[in-house]
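Pasting in a structure now, in structure tokens, and then I'll have a few things to ask.
Note that one protein chain of the assembly has been removed; the remaining protein chains are unaltered in position.
Take a look at subunit A:
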Amino acid sequence: MIAKINQHKNQITWISGTLIIAAILSKLFHLSGLSNSFLIIATVIAIVPIAIKAWQAMIMRTFSIELLVFIAVIGAVFIQEYTESAVVTFLFLLGDYLEARTLEKTRSSLKELVDMAPQEAILLHADGSREEIDIDLVEEGNRLVVLPGGKIPVDGRIVKGHALINEAAITGESIPANKAENDRVYSGSILDNGYIEIIAEKVGEDTTFAKIIELVEEAQESKSSAERFLDRFANYYTPAVVILSLFVFAFTRDLHLAITFLVIACPGALVIGAPVSAVAGIGNGAKNGVLIKGGDIMEKFAKVDTLVFDKTGTLTKGKPTVTDFHNLTSMPTRKLLALIAKAETISEHHLGQTIVKEAEKNGIDLSRFQITESEAIKGNGITATVDGYSIVAGNRKLMNGKGIKINSGASIYAIEREKAGNTAIFIGINGELAAIISIADQIRDDAKAALADMRANGVKRIIMLTGDNRHTAEAVANELGIDEFHAELLPNEKVEYVKKLKDQGAIVAMAGDGINDAPAIATADIGLAMGEGGTDVSMETADVVLMADKLSQYAHAFALSKATIRNMRQNIFIALAVVVILLLGVLADQVHLAGGMFIHEGSVLVVILNAMRLIGFKTKIASEAGKTDGRQREKLVA
């Protein structure tokens, strides 16, 4: 029964509206008896859904706005103000309807994302036949086919074929990526053209796409301190209004005034004003590849004045390549590279992995070598024994520690390479310096513009912390105009540094990638993770995740947070101003019940419309990044 009434609330609203028009027409023809009956019927019909909600809230021991309206309408009928009772109930229901419609709009960004979720997959049987199955039936290890225009159904790895894949749903990035065998693909991305077969690795709720949606949903629920304050405020405010209106009645003996007061003082726009801004803002972020985990995070993010960056993988692309191999021995370079690369296979550090890749690129088969002993020395390098050679690979500190001498010629060479922006890796074999490998990483294309944009938005200090050497760090810092840099730091020293900044009163945002930055990210007021491909650790510990690893997204997120907080303040101001002005108007006998209700519902719509502006919020930097995407796409197509 109750469900039925709720379902037909819209019809109830329209019937009540029609009856009111009929009443006005009858009055024009001086049929006041008929007019009054229309109004009474309208009131009775429209009060039902309101009464149900008021009652249900009462059972839950919450004071609802519906209760205030219900009391007021009963009072209005009692003093035979049928026009007012009918108009108030109608406006209340109409407001409810418009609110639901506009709220849907503020939530639309998330809905668009959810709608991108794949519904079915094409299963490839062992005999080569294909079968279309529901997405929920896909299991890990299934072999699936994806055709042009189709959605990648689950997270997996390509085992056959290659394709251009649009990963906008995950990264917000619109240039399709070229993917081939062994590359990972993500649920929710779209195959532009090509053909691939994949093995499912993560299905259902475990896919990156499902996790993103869950994070955004949770983020939209988490409340900013302003929202929490308003919630508490409303809890006391609503019962207080009832008591106050009793006072008004006691003092003035004017039931009409007391009822008007009761309706006008409803906290409508106040309760909804702040949360709609947060929801719209978070939705905008998600659409642009930035996950901001809640209104409280936006509030703090907007106050950030100090940015701390990791260098490698954050300010730079994190895809280093070997730029020079300086051989100091009489051994052939190819053999030397092979030995070092074999030793580096134990390293999880990206520099070590770069050397391994370099060897593979040169067609060296590392499985022919034997590694016996090995140790990774965190932040410094590795030691290993390969085919009987004792190999030490790492920085100066490690060479000193192992008693390997760096003569002045080698030292000058290394510093030169570093000043040119390379990282120099020293290699010792059997206690002698054997080689210096230069590895360089490019600065991200959008880094300079993004930093400038954030400075313009109120960031006072930009600091870079890196485990890399001083010279390389300096080259990057100079190029980007960074205020301060600290090089050759271990992960725990980065944490100490962030703590020190916080103690000095700075509000710090720390951006980094990978697991080694996780402690510093967690220590900062706002932690940002570069989430390309969405590693679980970075997505869960960080406050803000940049899905496409773009610094322009960082700048967008910062500007967006500021805009959202501004929007929230505007809404709170609008709501308070309307209530105060209306109350004064009521006490001065200038505002009446129906008119007051109209303005009241209007103010609710105004705050929602104001919040909706955030859905389309754009920053120059993000749209410029979009333009270059377009150009690159044209190139790809050509």
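Here are a few things to note about the model shown:
Keep in mind that, in the parts below, a residue touches a chain if its C-beta (ideal position, glycine included) is under 8 Å from a C-beta of that chain, and two chains touch if they have at least 3 such contacts; residues count from 1.
We take it that contacts and distances are computed from a predicted model.
Taking the options "Amino acid/amide ABC transporter membrane protein 1, HAAT family", "Copper chaperone CopZ", "Cu-processing system permease protein" or "ATP-binding cassette domain-containing protein" in turn, only "Copper chaperone CopZ" matches the UniProt protein name of the chain that is not displayed. Among A:158, A:271 or A:511, only A:271 touches the chain that is left out of the view. Looking at A:120, A:140 or A:217, the residue that reaches the missing chain in the full complex is A:217. Here the missing chain is touched by one residue of A:22, A:52, A:133 or A:177, and it is A:52. Taking the complete complex into account, residues 2-3, 5-7, 52-53, 56-57, 60, 62, 64, 96, 99-100, 103-104, 107, 110, 114, 204-205, 217-218, 220-221, 231, 271, 275, 279 of subunit A touch the chain not shown.
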